[in-house]
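First the structure, in the form of structure tokens, and then the observations on it.
In this view, the complex is presented without one of its protein chains, the others remaining in place.
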Amino acid sequence: MKKIEISINGNKIEVPSNYTILEAARENGYRIPTLCHDDRLKPSGACRMCVVEVEGARSLVTSCSTPVRAGMVVKTNSDRVVNSRKTTLELLWADHNYDCLTCNKAGNCDLQDLCYEHDIDPLDGPYIKYSSNHVDKTNEFYIFDEDKCILCGKCVRACSELEGVGAITFSGRGHHTHISHPFEKEMLLSDCVSCGTCVSVCPTGALMEKTNAKFRNWDIDKKVKTTCTYCGVGCQLELVVHDNKVVRIDAPADSINKGITCVKGKFGYKFIDRDDRLKMPLIRKKGKLVESSWDEAYDLIASKMTSTLENYGPDSFAALSSARCTNEENYILQKLFRGVIKTNNVDHCARL
Amino acid sequence: MSLVRSHVLICGGTGCTSSGSISIHEKFEECIKKFGLDKEVKVVKTGCFGLCEAGPIVVVYPEGAFYSHVKVEDIERITEEHLYKGRIVKDLLFKQALEGDVIKSVNEVQFYKKQKRVVLKNCGVINPEVIEEYIAFDGYKALGKVVTEMTQQEVVDEIKKSGLRGRGGGGFPTGLKWQFTLDAIGKEKYVACNADEGDPGAFMDRSVLEGDPHSVIEAMAIAGYAIGASKGFIYIRAEYPIAVERLEIALAQAKELGVIGDNIFSTDFSFDLEIRLGAGAFVCGEETALIESIEGRRGMPRPRPPFPANKGIFQMPTLLNNVETYANITQIILNGAEWFRSIGTEKSPGTKVFALGGKINNTGLVEIPMGMTLREVIYDIGGGIPNGKAFKAVQTGGPSGGCLTYKHLDEQITYDNLVRLGSMMGSGGMIVLDEDNCMVDVARFFLDFTVDESCGKCTPCREGTKRMLELLNKICDGKGEIEDIARLENLAVNIKDSSLCGLGQTAPNPVLSTIKNFRHEYISHIEDKKCEAGVCKALLKVTITDKCIGCTACTKVCPVDCISGSRKEMHVIDQNLCIKCGACIEKCPVNAIILK
Amino acid sequence: MTNSIGEIENTDALFVIGTNTTENHPVIGTFMKKAVRNGAKLVVADPREIELANYADVYLQINPGSNVALLNAMMNVIISEDLYAKEYIESRTVNFEDMKKTILEFSVEEGARICGVDAEDIRKAARIYAEADKAGIYYAMGITQQSDGTNHVKSIANLGMLCGNVGIESGGINPLRGQNNVQGACDLGALPNVYPGYQKVTNADMKAKFEKAWNVEGLSDKVGLTIPKIMDGGISGDVKFLYIMGENPMVSDPDLNHIEKAFDNFDFIVVQDIFLSETAEKADVVLPAACFAEKEGTFTNTERRIQRVRKAVNAPGEAKADWVIINDIMKKMGYENNFNSANDIMEEIAMVTPQYGGITYDRIEKVGLQWPCPTKDHPGTKYLHKGEFAIGKGKFTAVEYKEPAEVVDPEYNLVLTTGRVLYHYHTGTMTRKVEGLNNMVSKSYIEISPLTAKGLKLEDDELVAISSRRGKIEVNIKITKRIKDHVVFMPFHFAEAAANRLTNAALDPITDIPEYKVCAVKIEKL
Partner (left out) sequence: MKSLDELAKIREKALKKVSTRNSDKKVRIVVGMATCGISAGARPVLNALVEEVNKRELVDVEVTQTGCIGICRLEPIFEVYQNGEKVTYVNMTAEKAREVVANHIVNGNVVSKYTIGAYEK
């Protein structure tokens, strides 16, 4: 791609000519705040947080949607820009409820962070607070809280542009605009497939996972990137861990699944810490499976293996490996049966 | 052999239809038959005559007799006296069509005399449902000329030379738009017509479509040829049923005759046109929202660039003009760019149609050459302010425009002048305000409209206009603080600067221009808690004047018992208790109680 | 998949057959829908009107088991209308004339009759696929789980090569693998006939290679038993000792009554699992295993991409990673691996598996690599058969349509086909233990068309008895227009009303894949 020269905040930089101002700025270390932007979605220009001043333009322009032009002179932090952003934030905040104290999104909320950064006074606004008190809890996996929604439209766009489902839409006009589902149906009755992509992209606590896990975002121990355990697509997931427990699953955008998940990948993790997981080896004694030590179990298996081998030969063994286990585990299991027992009776349910 | 010697033209526009022109049409047919004139007199339903205030309107040719406020009962007389006996029924004529004893034909009436009809040339002249009548007045000649004699670039050049600017609001040079779309590369290209007229009180596009639908169809075909499109969309609001019907009839006739369709005038040029109905959201007049709506999505604007000329309908290059802009095209092609430039001013050539409304004698549709002064429009054409009231302001540009004062009356009407003065051309609403109008209330009226009509997509417009309205309500309710003016101004500036589309970028204009020109009214609402015009109810008091005869009638009707006073003595209202219901005012036998 | 998931968005045409992608591979489903939004044409063939059918240019509601008839009919259209890739066939394939002859003997009308669809729709579908520059075929178990599944796959390969769509970007023949690591399990020798890397156990060189690598002697050169044969062996008594790592055949395998009999007959069963599954309940020893979030390792996805699995939390109680358990047992049996981490195993895998030769944990730290990746500097392979087939020339195989092993008769008059639903996975061991997922679909059901239901005088949600020649279960019906008349569909996740009590264990002669997708059943009102 051809490179062109533009100026940002008085500094000349060279960027590919197909860049937007936002891309040019970010790549060169100029921070421009955004709320409705997502690299994977077509620019929407809804939130107006990313406005910048471009010399010659009548009004401020959104950096997310405006392509660079050779010789463009951009200011990302002039008084005019900052005042505009602040006004936008004040307006968004004025229409947002005050429950940051108990909101699960606190600490991971773009609106909270930007209000903090821009010194928005949370209580001293001249405006009336409205409340729709509308919370849609019908989905099994997440809730939608209208009073926390800033109408950035990311969920709407993600559902249609990324997921191709189109279960979320805008309804109403003007100040009555709200996120809804076609025909104002409840979430459960819409075409929603509960993939949770909307939850992943929501910048506030408007769309949040239903969870019993009590944790604050700043207390998260780690995020571990891994591969989903369900179907063969191999989606990359980030397991969010708090206190040795997976409390949420995020989807990193820089992966084959491009940050998209399905319902199982995003929400099907709660089997991990179930109480009925197997925790100890079990040995059948008098027809019943009873807990035992590893040593006892290993000894029993080893002796049974040895005696069977002696009495019936290698081909009296069979092993079912697993399409659910890792490569390493499949390898070592077949190695055990081929290399130690010396039988090729190894199969798995590839056919199912 | 035709014996028709007289045509009775009945306005079939929305205004006159709603005031009963359909039954008038039927009655005429009936009476004419009764007098045995059905071979000699033809009754024609036409488009809007413009003077809607005077409707229903009937014009009888060849005399051009202009009957206004026609009632069904009048028709027998008109038939007998005028059509049968040849005597114009003077007392039924439009009042300005009669000066002393002299009867003026429709074109000589003051209201029309100063107008210059280019866009509305066929409105009120032809039957819009008969394509031959359109052709009789040179219809489809321009299309024929263009496709058989001109290259695409020549057509675009002619439009460029004419200096025509978009009549929908911003006044962008039309020729340039055509050039961009001609130059854009795309697998397909589209032509679209914005007939989603949404400004409150504006109805010029509706009138053109009702009165002369072919002029738009023809112009779109010309545009299609010029930019290389073979498909067009007319986006019209479903609330315009008559316009939609006429358009459908016209389109069917045009297809039947082959002026729309394949190989027009035996050339390679084929053009198809489709009507798309909009649900009447104001924002769908914004070009990208309109495109979204045509594509079948919720009408919400998308960021520009890319502009429709490059990526419009279905991401293909799209030429989008509004009805009035298109209605100029055939005239420019037939009469030439030079002729067009001879009308109006250098930078704003041509005419502009305005919907004249508010406190003015002749409300209705007027088409004037650009450069005419506001005074000429309001006083010469509009006939001035009724009831001897004083002129206060004129609001142009609808909810996107601003209020101009008496200081501006001698300013010329051009795109650039109006913007310079803090208003805009808009689609052509012109509302006259008199001393009884409160300017804070006027600002509130327009803002209330934009708050409702904001599509809700971008933050400043959705949230900001709502908050501005809140502040205005507060001021009108007598609870305003002096800081609220600065708050309004700050919000206004930021909404203008950072909104996504033209709707938001102009929504604060009515507030800013009233603050600028009528700041004292804001201050008196806030500091004196007074509304001089007597509009803001919360600021008015019900008071008993010394005309009171002490009859006690008012005390009996007062629902909150706030009036006290003995019989035959002057009564007093306790202002703290009064709820301003007005029951006492109605009851007072001597009109001693007033609201002020 | 011969090609990559990322290539789907840019294809010109998709032929989706025998896969309900949006429910079984939802994320790939979204990319398919995106391709359609980008302008790609879509042909869908499935007995059920699956979600993708809504987006299809042509939707063919074929009878279960009729894939080959459809594919042959399409190829007839393509050959008759001269739409095939002559140059490609000439330079890159063999045996075309042979196949052509078979195809031309099979008329489009005959195909339409067998499939139960309109011949004109088959023509349209064929033209869409053949006329696109780049067209991909996507299929899953609807193709393979047939008693002649190998032929179905060969037929697909024929179609792909016929139009020159194999070995190009955004084209290919793309089986969508149903389980997270079914690809890896196959790659790493969890098959009775091959060592890791598809190196044949019958090949003496390979035997020698592994004897050396593993430092052992006397490896078996006899092809081992497949699962169905293992079960038969259980019943006959030839197989005594069954070791199961993370599988649940007691729900997943066909003809469960038969499986149950086998399990009762094995001498000794060891099961490693994360829950006490239906299979574990039959075991003599159950070993608690760590789940995916509790261990290190790699999975290989459907596009052959080897990606990392990482430990996030500790396993519960004394549960251990499966590889640790096996490693311990090997030690007990006197074999020392010297594996101290999953990484150590991968190093050995890379040494003995040519396709994985270039894989190291370092290289796949951020993004996985797609095999073949033979060396440490090989970038991996985005799509296979570029320029030349792995085996040299692509071979056309004449395939004739064959009826499913079990066809309807007056008694068993309905065709049952099975599959998954969006909210559950396989035997439900995990998903049915996730509250939300289980609430979405908490019990089994059988899909039936309004006409079929009417014929049986059944109301929606009515409990019915459904039986085949092998078993009988009770389940509620769900009336839907999405399924063809006289065909019924059941998900197989639910042990308490296991569809696999009904299914037929008729096996494909080459792969021993059971015919899950077709069996004859009857429904009785209760």
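Think of it as A, B and C in the order they're written, each chain with its own count starting at 1.
Convention: a residue touches a chain if its C-beta (ideal position, glycine included) is under 8 Å from a C-beta of that chain, and two chains touch if they have at least 3 such contacts.
Predicted model, so just to flag it, every value in this text is computed and none were measured.
*Asks:* For the full complex, can you list every visible chain touched by the one that's not shown?
*Replies:* Taking every chain of the complex into account, the missing one touches B.
*Asks:* For the chain left off this view, which of B:E40, B:D416 or B:D452 is in contact with it?
*Replies:* Answer from the full complex: B:E40 touches the omitted chain.
*Asks:* Quick one: say which of B:C193, B:I264, B:I378 or B:C558 touches the chain that got left out.
*Replies:* Selected residue, touching the omitted chain: B:I264.
*Asks:* Would you indicate which residue among B:S23, B:N107 or B:T151 is in contact with the undisplayed chain?
*Replies:* That would be B:N107, which touches the missing chain.
*Asks:* Of B:R87, B:K113, B:K568 or B:K596, which one is in contact with the hidden chain?
*Replies:* Candidates B:R87, B:K113, B:K568 or B:K596; residue touching the omitted chain: B:R87.
*Asks:* Which parts of subunit B face the unshown chain closely enough to count as touching?
*Replies:* Counting only subunit B, the missing chain is touched by 1-7, 9, 40, 42, 61-64, 84-87, 105-107, 125-126, 132-133, 135-141, 144-145, 148, 257-259, 264-266.
Here is the rule we use: only the chains that are shown with their structure count from here on.
*Asks:* Based on which chains are in contact, what kind of graph results: line, ring, star, complete or other?
*Replies:* Contact map by chain: line.
*Asks:* For the chain pairs A-C and A-B, which is connected through the larger number of C-beta pairs in contact?
*Replies:* Of A-B and A-C, more C-beta pairs in contact link A-C.
*Asks:* Measuring centre to centre with CA averages, how many angstrom lie between subunit B and subunit C?
*Replies:* Each chain's C-alpha centroid was found; their separation is 66 Å.
*Asks:* Measuring from the mean C-alpha position of subunit A to the mean C-alpha position of subunit B, what distance in angstrom results?
*Replies:* 50
*Asks:* Taking each chain's centre as its mean C-alpha position, how far apart are subunit A and subunit C in Å?
*Replies:* Those two chain centres are 28 Å apart.
*Asks:* With touch defined as at the start, can you tell me which subunit B residues reach subunit A in the complex?
*Replies:* 281, 283, 298, 300, 302-303, 305, 451-460, 462-467, 470-471, 484, 487, 490-491, 494, 496-500, 505
*Asks:* Quick one: in the complex, what on subunit A touches subunit C?
*Replies:* 140-141, 162-164, 193-195, 210, 222, 224-236, 239, 241, 244-246, 254-257, 260-265, 267-274, 276-284, 289, 294, 297-302, 304-306, 308, 312, 314-340, 342-352
*Asks:* In the complex of these two chains, what residues of subunit A are touching subunit B?
*Replies:* 43-48, 51, 59-60, 62, 64-67, 80, 83-84, 87-88, 91-92, 94-95, 126-128, 150-151, 153, 169-170, 172-177
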